[in-house]
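My questions will all concern the structure given below.
Only one protein chain is missing; all other protein chains are in place.
Each chain gets a letter, A, B, C and D, in the order it is written, and its residues are counted from 1.
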Amino acid sequence: MTSSKRSPLTWVVHLSVLFLVLLWTMPTAGLLISSLRDKDQLAVSGWWTALATSSRNDVARAPSPESQVERDGKFVIAGNLLQGQGGEISAFGFSSREPAKFQAGETAELNDGESLTVQADGSYEIVSDTRMEGSRGQRIFFTAATPPRFTLENYGEVLSAAGIGRSFINSLTVAVPSTVIPILIAAFAAYALAWMRFPGRAILIAVVVGLLVVPLQMSLIPLLRLYNDVGAFLGVSAKTYMGIWLAHTGFGLPLAIYLLRNYMAGLPREIMESARVDGASDFDIFVKIILPLSFPALASFAIFQFLWTWNDLLVAIVFLGTGNDQLVLTGRLVNLLGSRGGNWEILTASAFITIVVPLIVFFALQRYLVRGLLAGSVKGG
Amino acid sequence: MQLIAAIATMIAGVLACAAYFWATNFILDLIFPSKGLSGPAASRNLRITNTIRPWLFLAPALFALTIYLIYPVIQSVWLSLHDRAGQNFVGLRNYVWMVNDGEFRQSIFNNFLWLLVVPALSTFFGLIIAALTDRIWWGNIAKTLIFMPMAISFVGAAVIWKFIYDYRAAGSEQIGLLNALVVAFGGEPQAWITLPFWNNFFLMVILIWIQTGFAMVILSAALRGIPEETLEAAVIDGANGWQIFFKIMVPQIWGTIAVVWTTITILVLKVFDIVLAMTNGQWQSQVLANLMFDWMFRGGGDFGRGASIAVIIMVLVIPIMIWNIRNAAKETGGH
Amino acid sequence: QDLKFQPGEDSKFNWASFEEFKKGHDLKGQTLTIFGPWRGEDEVLFKSVYAYFSEATGVEVKYSSSENYEQQIVIDTQAGSPPDVAILPQPGLIADLASKGHLTPLGDETKQWLLDNYSAGQSWVDLATYNGKDGTPALYGFPYKIDVKSLVWYVPENFEDAGYEVPKTMEELKALTEKIAADGEKPWCIGLGSGGATGWPATDWVEDLMLRTQPPEVYDKWVTNEIPFTDQAVVGALEEFGWFARNDQFVDGGAAAVASTDFRDSPKGLFASPPKCYLHHQASFIPSFFPEGTVVGEDADFFYMPPYESKKELGNPVLGAGTLAMITRDTPAARAFIEFLKTPIAHEVWMAQTSFLTPYKSVNVDVYGNPPLKKQGEILLSATTFRFDGSDLMPGKIGAGAFWTGMVDFVGGKSAADVAADVQKAWDAIK
Amino acid sequence: MTGLLLKDIRKSYGAVDVIHGINLDIKEGEFVVFVGPSGCGKSTLLRMIAGLEEITGGDMYIDGERVNDVPPSKRGIAMVFQSYALYPHMTVYDNMAFGMRIAKESKEEIDRRVRAAAEILQLTKYLDRLPKALSGGQRQRVAIGRAICRNPKVFLFDEPLSNLDAALRVATRIEIAKLHERMADTTMIYVTHDQVEAMTLADRIVVLSLGHIEQVGAPLELYERPANLFVARFIGSPAMNVIPATITATGSRTAVTLTGGKSVSLDIATGASENGKTASFGVRPEDLQVTEGEDFLFEGTIAIVEALGEVTLLYIEGLVENEPIIAKLPGILKVGRGDKVRFTADKAKLHLFDAKGHSYRP
Partner (left out) sequence: MTGLLLKDIRKSYGAVDVIHGINLDIKEGEFVVFVGPSGCGKSTLLRMIAGLEEITGGDMYIDGERVNDVPPSKRGIAMVFQSYALYPHMTVYDNMAFGMRIAKESKEEIDRRVRAAAEILQLTKYLDRLPKALSGGQRQRVAIGRAICRNPKVFLFDEPLSNLDAALRVATRIEIAKLHERMADTTMIYVTHDQVEAMTLADRIVVLSLGHIEQVGAPLELYERPANLFVARFIGSPAMNVIPATITATGSRTAVTLTGGKSVSLDIATGASENGKTASFGVRPEDLQVTEGEDFLFEGTIAIVEALGEVTLLYIEGLVENEPIIAKLPGILKVGRGDKVRFTADKAKLHLFDAKGHSYRP
């Protein structure tokens, strides 16, 4: 509708969408920013503070006395607290009890006759009349205003993990047929349930709905047992790609059938009739009329199914195994987390790495969610 | 190398599937030809093929559904009548236990809360967003952004929401967005997910946040199927945006809205990842699916009780099934 | 395969045991699948260990792990496709697998070996002995890789700055706590958050306090529910924990923050500027969650969670956890692997790196990769009592369920008696 | 032998009865046109013939074979849908080629036939377009083209020309007539609202009303000898003028008195029993002539003049209640509103119907 473009309410639409988008992306934005932050900062300051210059309290440790140099008869250890990251120091201290005792530029007398001077730019000097001793460097507490700082380290770490490329391919090998096969099977079934007459149709539809609810976890053990038996019978491994495709197919089918049937039932009857008069068999009608016209529904479902199979870990682990040759991307990334979990910097980065492929799929398929696919076909209500 | 093998298997798998449909149809027509034949023979063959063909179309789906879903359902029912190892028959004892279990009752109550809130709000937001984004030039970008939560794995989602609900003591810096906002407006920070009853809603927000993308995509496809002329007619009838939306568009996609609603409702019955990751049912936020998971796998698992909870989850879906049968019947009347 | 340390090169290692093992086992061409809890860095470390096994026997080892390993092993065993060897940290789960007949007994010879070679050997044997499918007890697990839990972490320099001393007794620890609070600081960082497992860090506290207030026998009865959860002994331990955790002055963020602070985040308060807290009770793995670049022994250190002066008779109890290896599919390679774990070298290779403790008496403690590890090893070896993490010994529904939930309720303000009653009720429900 | 036989065909949608028992015998190669008021069941009947609508009652035979349960594709039909029913995702070309592709015709043959049809229907320019980029008339032509391209035994057309302009309509109509001529043994069934189409194309016209047949006959037969008032008024535009009358004399000629008092004698034989009965007197607008003389049928004041160029319509009000008498006179007349005129008509072109509406004409 071209006319709506000019509607005076358009700006309201823009604003509401903007609001909703902000609301929805806020959490993800947090994730994204967090994934770009230093891992130690994640736990101590809100992600939104990373966007602005912030004042932070920090501790740095000067190099150990081994690195002292003798200058003008004094022993000096020098360095920079900010290590080139920019920012400005306002206060510093040397005791955990008084971390901001001194203003930048002042000189603090340390307990053992040394003195510490910290400049606003972060450079410091520890000066002593005598040679400094000990193995540990001096801790320097400071308060600094630091500009936003981001790092790609987290991504680097994730992407450089061994076997990640292999897992990527594994994931694709799992996800693509696991998306296409159920769509194909479901589309045929949906057509039969929407446009063919046979006894028990309504019951079947209800059964499909009912099966939507079957918890995946319930199915795993009986199915794996079945797989093991079949595998043993055929003398092949129980954990094959074929197996996982079929498993995903089975689990994805109810939703696929349900969604597709609903969509197909809404197509104008006259088109089907017309094709029937043209001599098309059910198979022809399905392939040449229904499938092309159902693209929006197929695309929507493809997006979801791809997403689920791509992000799935449980089914993959159970039916494909955890060996290096079979490990899918999600599995690989989870393994990176270490056995105690909770490396959020890894989690955040890998969440974004896994998100990329589904988003591409979404973008690619989104254009099939087109308007007016049926335009011009029939007239009337 | 694997890449080639992978692609080859992929193609083979998909082709095999397509070949099945083509071949069975071909064979059916070969056995019961109707072309060329005439008279009663042809029409008898036709009748036969017409009764067989729907089942040919359905066969692979029915096969997969039976193996992957119906068979496990039967297994579950069987297991639910057995003890923890699935070895000794115990009758209905698991169900008796369940009814008397406080946690189970808590879960049922929470599940109903979820069922009331999540499908409604997800569908509502999905619909609004689908409709609004269709009218603006950056709609696709907006959609992608709102879809994003769907693409994030549950682990990722859990981290994200940790950064929202995180609680630090009053006075110290809040790293949870919600508390930061509350504090900024002069409120007291709260440990959101530990507030009994209310924490259910904080968990629901997460699922809504994820499922809105689902609703949006499906409804968007449906909205685009609405004949544009009817919208034009409404414009001419003087309807404004709201009226067109609620009186013309929504009623026309009512069927799809029902489908989305049903799907999300069922998903809510199954929801457990979120609860598991955020609270694991503590602070009175337990839900059925998580309870089932708990009994199934934790500490070696009690298959009997786990299965009996699963059976309850499946029973809960029966009203939805009946409702769908009705709908399908109504539709057939229209055809 | 690359061996981390070339056999024969570093004399600290017991290479002789390796050569001897090599001689006794030739299983070329066989494969061994191991399923374990280690992922990420730990997986790399474990690989470096079984590389020696492969080298010695020619067996190809396939190790895999999984985020949901608990669930995974249940599914795999139940469905009839288990790995050859499973290594798990949960005795409760292992007991369950054993009772369903999924495990192969390791035999009396191994039992004897443990008694002979592990310090506090009987503790370990008891830990790894379960009832089989037919109800007869047998040794099913081989303890390998131990974590010490009775540790309190602190920043030495902060102590210096404030003039605090490392306490030697529980009374001193409490006094220190009060002193720090009196100084206007917060003594403890406690975080129970762990997503779905929220609450478990508190169970460690309670177990540690149980061991310090009650004799080990009571502890053992407690974990088997021979004495009920509501017993005064248990309630007392709960209340001791409450003394620390339920006092707003004693914990960073106040009592309310305890349950919702993630255990991974909570130690970071030690390193803040100014420090948010001075003490943190956690197991030996926690340094991986310290800020990057933190050097244990320098920037941070730990001390043994001290016993009560008033209960000297209880000695120095140590709470720990660890993983047990078991045979889920009886093959020569699996047997050989258990044998391999009996060689000192299987322990030393990991010891020489990080995060590995062992009660194996005949390993060379000098091999420990760093001083803190060695110190922990010494705590372990000098333990008068060693007890395995009680919540791991309890049935899963309790140890990984009701107990956790109860602890969350407890720090949330529920009385110790009520919490204990709740847990006991849950326990009764699964009997 | 591709005749059709309809035996007591019935159709109901739930409780609504739409077709009430149609009996019809259509011979091979015949061109039958269904006409009738909107909603009388023409499309439904056509769709039943096509096999798209289940037959609720009765039997249908095509080629002597009972086809009640034969699917559309096996009935050897082609159909133009009233609502077009184009394949929205196919170009015009593909829309037309679809049926032949299904029938596995050769590429050249398909191309030849599609192009031929497109040429006839002036669609050549649009062959690559999708239906949504076509005008209403163009869509309708595609629908026709699609049917033409196939070579069915029975053609079914549901108002195929309703959205076409006059010129194109004439041209297409002629094409359909030619098609029918070329394919002498193809039966055609055609629904239309256009009198001209019905009259020019049909071998026989079937007049339907409320789901039953009013009359079946050759076009001129219906025009000249409508069986009843319904058909009389339905065929011809504007409709036949009907004036209430009373029969005053019977015999080989009948005399009636019209409302208004004028008495008229008709060339129609009636039985004596009819005397004194009320009847309806009918005369077609185009049969009326203006006269100055005394031998007029009726006289009236012109209420409206509609000059169509070719003809002029005069509306005379006041003679019959609530309904003007219409006269259709050739050329452009120099009369105005308010003028009083007298009308007469050829005696042979007068009609008389009894109280039930049946024609007195044999």
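What to note about this one:
In the analysis below, a contact is a pair of C-beta atoms (placed from the backbone, for glycine too) under 8 Å apart; a residue touches a chain by one contact, two chains touch by 3 or more.
These figures come from a predicted structure and were not determined experimentally.
Touching the missing chain, out of D:9, D:22, D:35 or D:60, is residue D:35.
For the chain missing from the display, the contacting residue among D:168, D:290 or D:335 is D:168, taking the whole complex into account. For chain D, the residues touching the chain absent from view are 13, 35-39, 41-44, 82-83, 133-138, 140-141, 158-159, 162-170, 193-196, 199-200, 219-220, 223-224, 233-239, 284, 286, 306-311, 313, 328, 330-332.
Summarising the interface, chain B meets the missing chain with residues 227, 229-230, 232-240, 243, 247-248, 251-252, 254, 334.
Quick note on the criterion: only the chains that are shown with their structure count from here on.
Between the CA-based centres of chain A and chain D the separation comes to 67 Å, rounded to the whole angstrom. Contacts with at least two other chains are made by residues 296-297 of chain B. The set of chain D residues that touch two or more partner chains comprises 71. Under the touch rule stated earlier, the contacting chain pairs are A-B, A-C, A-D, B-C, B-D.
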